[in-house]
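Provided herewith is a single structure, encoded as structure tokens, for subsequent inquiry.
The complex appears here minus one protein chain, its other protein chains still in place.
We call the chains A and B, going by the order they appear; numbering starts again at 1 in every chain.
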Amino acid sequence: MVPKTTPKKADVASSASKFSDTISASYKAYCKQVSGDRQLQLIDTFCAFLVAVGVIQFLFVCAAKDSFPLNAFLAGFSACVGQFVLLVSLRMQVVNSFMGISPQRAFGEFVLASLVLHFLCLHFVN
Amino acid sequence: MRVVGVFRNVVRTLFMAIAVMPILTLVEAKPAFGSRTLVIYDQRLTELDSYSTFFNSLKERSHELTYRALGNDSTPISLFRGEDRLYDNLIVYPVRSRHFNKQLSVENLLDFFSSGGQVLTVTSPEGLSDNIRSFLNQLGIYPSPRNYYVNDYYHGDENNTLYLTKGKSLNDYVVSPGDYNLVYKGAAALLDNRQLIIPVLQAPKTSFTLDSKQSNEEWTIGSEGYLAAAFQSLHNTRLAWVGSEVFLSDEFSASNGRFAEELTKWTFGEKAVLKSVGFTHHHASGASYLESPYKVKDSIVYEIGFSEWNGSSWGPFTSDDVQFELRMIDPYYRITLLPSETSSDAQYYTTGNFSLPDHHGIFTFLVDYKRAGLSFITEKDVRAIRHLANDEYPRSWDITNSWVYLTSIYSVITVWVLFVVLYLSLRKPKTVETGKKNN
Partner (left out) sequence: MATSCTQKHLIRWIQLLLKCTIFLSLTAAAVSSRLFSVIRFESIIHEFDPWFNFRATKYLVNNGFYKFLNWFDDRTWYPLGRVTGGTLYPGLMATSAAVWHGLRKIGLPIDIRNVCVLFAPAFSGVTAWATYHLTSEIKDSGAGLLAAAFIAIAPGYISRSVAGSYDNEAIAITLLMVTFMFWIKAMKTGSIMHSTFAALFYFYMVSAWGGYVFITNLIPLHVFILILMGRYSTRLYSAYSTWYAIGTLASMQIPFVGFLPIRSNDHMAALGVFGLMQVVALGSYVKSQVSWQKFQTVMVVSLVFLLALGISALFALTYFGFIAPWTGRFYSLWDTNYAKIHIPIIASVSEHQPTAWPAFFFDTQFLIWLFPAGVFLLFLDLKDEHVFVIAYSVLCSYFAGVMVRLMLTLTPIICVCAAVAISKLFDVYADFSYFFSSSSAEKPNLSKRDRIMTLVTKLTVCGSFLAYLVLFVHHCTWVTSNAYSSPSVVLPSRNPDGSPALIDDFREAYYWLRMNTAEDAKVASWWDYGYQIGGMADRTTLVDNNTWNNTHIAIVGKAMSSPQEKAYDILKAHDVDYVLVIFGGLIGFSGDDINKFLWMVRISEGIWPDEIKERDYFTPSGEYRMDAQASQTMKDSLLYKLSYHRFPTLFNGVEGIDRLRGQNIRQVDIGNLDYFEEVFTSENWIVRLYKLKELDAMGRDLHTKGEFDRGSSRGIKKRVAKKPLLDVRV
């Protein structure tokens, strides 16, 4: 009946608006966080690059309908994913350093882990 | 009278010798595996003189004949000294003596035969001793018992004699093909369906074997009976059985002579004897298995050489149906070998280049040549065919698909190096304002 539908519509409308509000608010906060800090910008560009490369590889597999050689695909894809994850961990430590780990040490660990990751990827791709 | 008889014998022998000589002088035959021959006969049944043609032809073929007459004594006949055979060939004529069973047991006969001694047994309805009969039964030849004669109203006479005008040999290697006029008087045998038995002379369709003394069931009817049969064991030892002693006698040597001679030549290893001179297999490039073990899909060549005994020496054996098998429980490949080169003593066959199956495992390289009448040849070699090692797969830069991934990995690495350099140059700690929650 008429009275029942209108509140629902209102609910949906409000939740939709809440959703878009949230998204826009978080985007604004993000811009603010990144604007001053060159380090964070650098990290974020690298992350975006990695996402792009990963998506390209995935699309290639879908387009070619053939994941041969699977080990190469996995190596390439995990290089992107792994590096991305390491970058995000580093970013978190840059924003708010963990207890007992200085930013320099964090970066050093990041380099070490990245080297291990690269070695594994190269070994995997044969 | 006696002089006339002897004179007649001599003339007959001379005549036989002249008639047969052309055949004899062409081929100087001798057995491939040994020529010590023992002839066992029962004095009461057999007159050695009536087989002179036969024995002379044996002597011409370099047999060293030893005669052993059986009579009333029962000294055992020893065919062995310890582990070694004393004779290579054995001819047993029909024997009626009761003592023979104790003199030569069935086990001794079987041992002699399985250790490589060739045997020619002639039995007749009057002389079929139990040990010979058991021995033949173990091989699958069942000659009719005592007093059973094979008769045929269409091809024989009332004297239990058969006259075969178009006698054919059932196996070309044992007796060469052709029409023979044969005279036969004796027993017929039943044969079981073992593949090692080679029937030689079949009884006519209209024949039957009956007991001449009592009325009993027939032993054979028609062509289920055989008048001469041969046997070759898996170790290539040969045996022949003929159910009539007159088949080999001088009396009928005009008609039976050639047939009998070829049969005995086959039995004593003077014809249709094959051997392999060895096999090799290696990579198509020439590398042997020891240098580089085979792996899946390698290109391999297999070669084998066959020899045939041509009466005096080994010569090449040519045939178009020698097959090579690559087996793992069941054959994966079966390749007919093609003749490649011929040497003075062997014909070599080759498979040509063939590539091993895609499946790793332990395979047998097998040539199993078994033709009825020829010696059996089996050559086996068991080899492991391995899988591809980890570095025998195509490398990543050889696969076009993987270039995408390679480039992505290398790009990630280079950008990472750039990133590290840039990051270190930007080492400016910055305090970040904690985001306000009142947005």
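Keep this in mind: a contact is a pair of C-beta atoms (placed from the backbone, for glycine too) under 8 Å apart; a residue touches a chain by one contact, two chains touch by 3 or more.
Computed from a predicted structure; not experimentally measured.
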item: Selected from B:195, B:215, B:344 or B:400 as touching the chain missing from the view; value: B:195
item: Contacts of chain B with the absent chain, listed as residue ranges; value: 101, 105-107, 110, 113-114, 130, 133-134, 137-140, 142, 145, 190-197, 199, 217, 219, 224, 233-235, 237, 328-329, 360-364, 382, 384, 386-387, 389-390, 435, 437-439
item: Touching residues (missing chain, whole complex) on chain A; value: 15, 18-19, 21-23, 25-26, 29-30, 70-71, 74-75, 78, 81-82, 85-86, 88-90, 92-93, 96, 98-101, 106, 108-110, 112-113, 116-117, 120-121, 123-124
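By our rule, only the chains that are shown with their structure count from here on.
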item: Interchain centroid distance [CA atoms averaged], chain A/chain B, Å; value: 78
item: Touch list for chain A against partner chain B, complex; value: 25, 28-29, 32-33, 36-39, 42-43, 46, 49-50, 53, 56-57, 60, 64, 66, 68-69, 72-73, 75-77, 79-80, 83, 95-96, 103, 107, 111, 114, 118, 121-122, 125-126
item: Residues of chain B that touch chain A when the two form their complex; value: 393, 395-396, 399, 401-402, 404-406, 408-409, 411-413, 415-416, 419-420, 422-423, 426, 428-430, 432-433, 435, 439
